[in-house]
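Only a single protein chain was left out; the remaining protein chains are all shown in position.
Note that the chains are named A, B and C in the order they appear, and that numbering of residues resets to 1 at the start of each chain.
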Amino acid sequence: MLFAALSGFIFVLLIPIINKYAKNSVGWIASIFPLALTVYFISFYTNVIDKGNSILESTSWVPSLGINLSFYLDGLSLTFSLIITVVGFVVFLYAGSYMKNYDSLGKFYIYIILFMSSMIGLVLSDNIITMFVFWELTSITSYLLIGFNHEKETARNSALQALLITGGGGLALLAGLIILSGISGSMSISSLASMNDILTEHRLYAPAALLILIGAFTKSAQFPFHFWLPNAMEAPTPVSAYLHSATMVKAGIYLIARMNPSLGGTELWNYTIMFVGAVTMLFTAVLSFKQTDLKKLLAYSTLSVLGTLTMLIGIGSDLAIKAFMIYLIAHALYKATLFLTAGMIDHSTGTRNIEELQGLRKVMPITAAIAILASLSKMGIIPLIGFVGKETVYAATIEYTNFGFLFITLAIAANIFVVYITMTVGFKPFFGKFRKTPKTPHELPFRMWFGPMLLAFGGLTLGIFSSFIIGKLINNTELGIITAKLNIPVKLWHGFTLELMLSFITVLLGILLFWKRNQLLKYVDNISFIDEITPSYHYQKLFNGTLKLAKLQSRILQNGFLRYYIMVIIISTIILGGTTLFSLGEMDYTGIIEMPGFEEIIIAIVMMTATYMTVRAKTRLAAIVAVGVIGYSIALIYIMYGAPDLAMTQFAIETLTVILFVLVIYRLPGYLPFSSTARRIRDFIIAGAGGLLMSLISIIILSNPLSSELKNYFAKNSYAIAKGKNIVNVILVDFRALDTMGEITVLAVAAIGVFALLKLRKGADEK
Amino acid sequence: MNLLLVIIIGLLYTAGLYMMMRRSFVKVIIGLILLSHAANMLIFTVGRITKGNPAFLNKDGAIFEPFSDPLPQALILTAIVIGFGVQAFAIVLFKRAYQTAGTDDLDEMKKTDED
Amino acid sequence: MKTSVILSTAVKYLIPLLLIFSFFLFLRGHNEPGGGFVGGLVAASAFALFAIANGFDEAKKFMKIEPIMLIALGLLIALLSGLVPMFFGLDFLTGIWFEKNFPIIGKLGTPLVFDIGVYLVVLGISTKIIFSLAEEEK
Partner (left out) sequence: MLIALPIISPFFFGILMMLFWKNFKAHSYLNLFSSVVSVIISVLLIDRVIEQGIITLQIGGWKAPFGIVIVADLFSSIMVVITAVIGFATALYSMATMDHDREKFGYYPLLQILLMGINGAFLTGDIFNLYVWFEVMLISSFVLLALGGKREQLEGAIKYVTLNLLSSALFLAGVGILYGLAGTLNMADLAVKLPNLEDPEMTTVVSILFLIAFGIKSAVFPLFFWLPASYHTPPAAVSAVFAGLLTKVGVYALIRVFTLIFVNDISFTHTIILVIAALTILTGVLGAAAQMNFRRILSFHIISQIGYMIMGLGLFSSLAIAGGILYIIHHIIVKTNLFLVSGFVNELRSTYDLKKLGGLYKLYPLVGLLFLIPALSLSGIPPLSGFWAKYSVIKAGIELDEFYIVAVALFVGLLTLFSMTKIWHEVFWKKNPEEEKTFNTINNTKQKVLSFLPIILLALITIIIGLNVEPFFNIAQKAADQLLNPEIYIKAVLGN
């Protein structure tokens, strides 16, 4: 399984080569890959479906963090894997023809193979972090796919929106998963399933569960995160068919199902899922009404179905889980087909606007047949799989009576719109009188219709043989959604039941809605506030708001004024240092009580005066001379306290600095008065606080005795070992010669710097 | 003397920090020089000062107690020299900036922080 | 820059004196105040004086060696004085001393060689900075 999960990442390396030498057949060759994987997964039929086993394989990856490449195959992951590879095969084949005029077809296959492999890895992973890795990879690859036509600004924006929302959810998911592994001490999903008690009773259960759900909801475009999905229709149609109906958007639902045994069973979990799902189901179905674009219509119906699927897990009864599985499979088959036929219509007529499309059945008979077959499944017409799906959904919601008839009512209402969408997308373009379209329509080649036809007939076959194929899958295997095996038969025909009647009513009302569409639209158009209550409006506001905040922040913080930067640093030091200092409590001043001598007082006065002069000087020269006086006074202090070497160096350096300064500035005019008095006073107070802080620190230190072993060690060994009587010099050239080596290096570089600054002027004239 | 030195340290820091907050680049450099004086005085003072004998050994390799601690002196010496190198560079940087921008007003030099 | 005859004559005699003094400062550094750093500075001031008296182009010629070479040599000598002990199995920068005393110089050892490096670097950088600035002013 490791190979199956990772092979795509290796196979993808061949694409550039194939694309270079066999550009026209890259589609054909690439589609061999999902086909091979399909065969591979079918080979587990006996083991997983017949015998009902589940398989766990594990290879170590990051053992110190508890992360392994472990993969788990049971009924749920096998179902998802097969959806991914089968629909993948169809889409790969289709895209080769649909996109043959793109000069970047190679890139397309690279992205989509990476995407497919990530999807497979995601549904197979048993380790939560490994799963997360694949989860994020699907977000990134789908970003690249949605933005495939990247020279269009709308495509870029939609791709970004999808990335930010699913990526944001991904981060919540990551936090949730880390908390989860912290609670349980385990990262294996299959072992988490048996820890439901420990997990749900932990104090961090609620945040963990909600964070994981946020991740799932964003990925599966649940309310209020749904809006990225219709916008993602900017992607080329094969991408929409694959990612936005059959695979990626189902990842969130897969996650909820997968986590249900470990985190489910609480009101928090079930009600959250149920209500979010129900709201999504209805809300998005209603939103579809105004749409005129084929793909957007399909996107809204997908959203509604995703809501239904989520709601079913929330209901969580055996019947609901059964409905979930059937509906999942049914939807993958018909929705991918409809997206592909929509693409065929677009490809052939040059438009996807539903108003412009009608009467195409004569020119595009095969397309029409496929679309209609899929539509029938979608509307829930016997004997297609969609029929079985919808019947079971109804049965499950009827059975669930915690909230009276609420959920069955919501389900019917949403499904009326789904029927409406199907009429618009699957029937309208083909019936009625032919209208002229931007391109002259024609039937499409085999490579394009073969795949969709396969899926459409799959829907029919699975419907007719539902009790045999799906029944076995559902009843015989470990589904992983609930801990026990389901034991409910799957039948195509249950007799004349309540569900059947409701189905019938749904279809009728849906057709009615389609028929009265134009009249109703007028009313809808008048409701203007609808845009403002949608989450996408708030997303945009948040997005722009963040950008504004960012601009504002960097204008305030990084404002270009050096003095302000310095002031912030000084104030930070004073605040942090001051608070720590005063938290020490009472201070001891004994270290400084000692009468200074006369000559010391003189030096101090000279220094104070010079300092004042430096600050208040009117010309640069005066300031520099004053600085020089300070330096010389310091040299005197050094002499007084037994540091002749220091005094000598200080004296020499001070002289040099003054000379340098004078050389540089003697021709410049005097200072300009830049700052106001108020500003000077403010700065003086800040600087004074800084000075005070440093004085206080020195006082405290002086109050305690210092015993340095170093001092005596140097005195003892300076001559004995280091052969020198000037201890300071011995320290410089021997004890701490490394410092001196650094010091002369600094000097050397400074000299090079001075030289280069003065001589090398690139673009000096540009001002 | 400790008291005076502590006051001088505070004064030098105050003056240095104040000068660093000026708009003229020359003043900022002067501020830096004052700060390094302040730091040196600080090291000298908290390294404990001893009046009288420098840290030299006599002919026999013995020392007169009490003698001043040679280590802070060595540190300051290194710091002074490093400081000189860096300041020389800063002064020449000022010169070039003045030549290029035609002013030493730092408020005129914020192009790199604008878009 | 104008040069005056009196100055240049005075400098002619002053420079050897300064150079000798700088060397003396350097040598006694190990036992008395002085050392490579101050020595180097005094030597540099000799060349600066020469430049003031005779102009910078003359001073450059007089120096014979490009200051950057001096800097590089100084650094190299300092580094080598640290590397040599390693051939004797000692740690980097360990001092090695000749047993006997030399006339004038006194004890000779690698720390002294290290100090020569300091001397050269200081001489090199001071002249480099002064010459660069002076050329700029022209």
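Things to note:
To be clear about the criterion, a contact is a pair of C-beta atoms (placed from the backbone, for glycine too) under 8 Å apart; a residue touches a chain by one contact, two chains touch by 3 or more.
Given the structure is predicted, the values throughout are model-derived calculations rather than measurements.
Touch, as defined at the top, links the missing chain to these shown chains in the whole complex: A, B, C. Only one residue from A:W269, A:F283 or A:F735 touches the chain missing from this view: A:F735.
Checked against the hidden chain, the listed residues A:L76, A:I129 or A:L357 yield one contact partner: A:I129.
Contact with the chain that does not appear here is found for just one residue of A:K20, A:K51, A:H150 or A:K618, A:H150.
What subunit B contributes to its contact with the hidden chain is residues 16, 20, 25, 28, 32, 35-36, 38-39, 42-43, 45-48, 71-72, 75, 78-79, 82, 85-86, 89-90, 93, 96-97, 100-101, 106, 109-113, 115. On the side of subunit A, touch with the chain left out of the figure occurs at residues 61-65, 104, 107, 129, 132-133, 136-137, 140, 143, 147, 150-151, 153, 156, 160, 163-164, 167-168, 171-172, 174-175, 178-179, 182, 546-547, 549-551, 553-555, 557-558, 560, 562, 565-566, 568-569, 572-573, 576-577, 580-581, 583-584, 694, 697-698, 700-702, 704, 706-711, 713-714, 717, 734-739, 741-743, 745-746, 748-750, 752-753, 755-757, 759-764, 766-767. In the full complex, subunit C touches the hidden chain at residues 66, 68-69, 71-73, 75-76, 79, 82-83, 85-86, 90-95.
FYI, only the chains that are shown with their structure count from here on.
Per-chain Cα centroids separate subunit A from subunit C by 62 Å.
Between the Cα centres of subunit A and subunit B there is a gap of 49 Å. Residues of subunit A in contact with two or more other chains: 644-645, 649, 656, 660, 664, 725-726, 732, 740, 747, 750-751, 754, 758.
Residue positions of subunit B with contacts to 2 or more other chains are 54, 56, 77, 81, 85, 88, 92, 95. Of all the residues in subunit C, the ones that touch subunit A in their complex are 29-38, 41, 67-68, 71-72, 74-75, 78-79, 82, 93, 95, 97, 107, 109, 111-112, 114-115, 117-118, 121-122, 124-126, 128-129, 132-137.
On subunit B, the positions that touch subunit A within their shared complex are 1-24, 26-28, 30, 33-34, 37-38, 40-42, 44-58, 61, 63, 67-71, 73-74, 76-78, 80-89, 91-96, 98, 100-102, 104-107, 109-114.
Listing the residues of subunit A that touch subunit C in their complex gives 644-645, 648-649, 652, 656, 660, 663-664, 721-726, 729-730, 732-734, 737-738, 740-741, 744-745, 747-748, 750-752, 754-755, 758-759.
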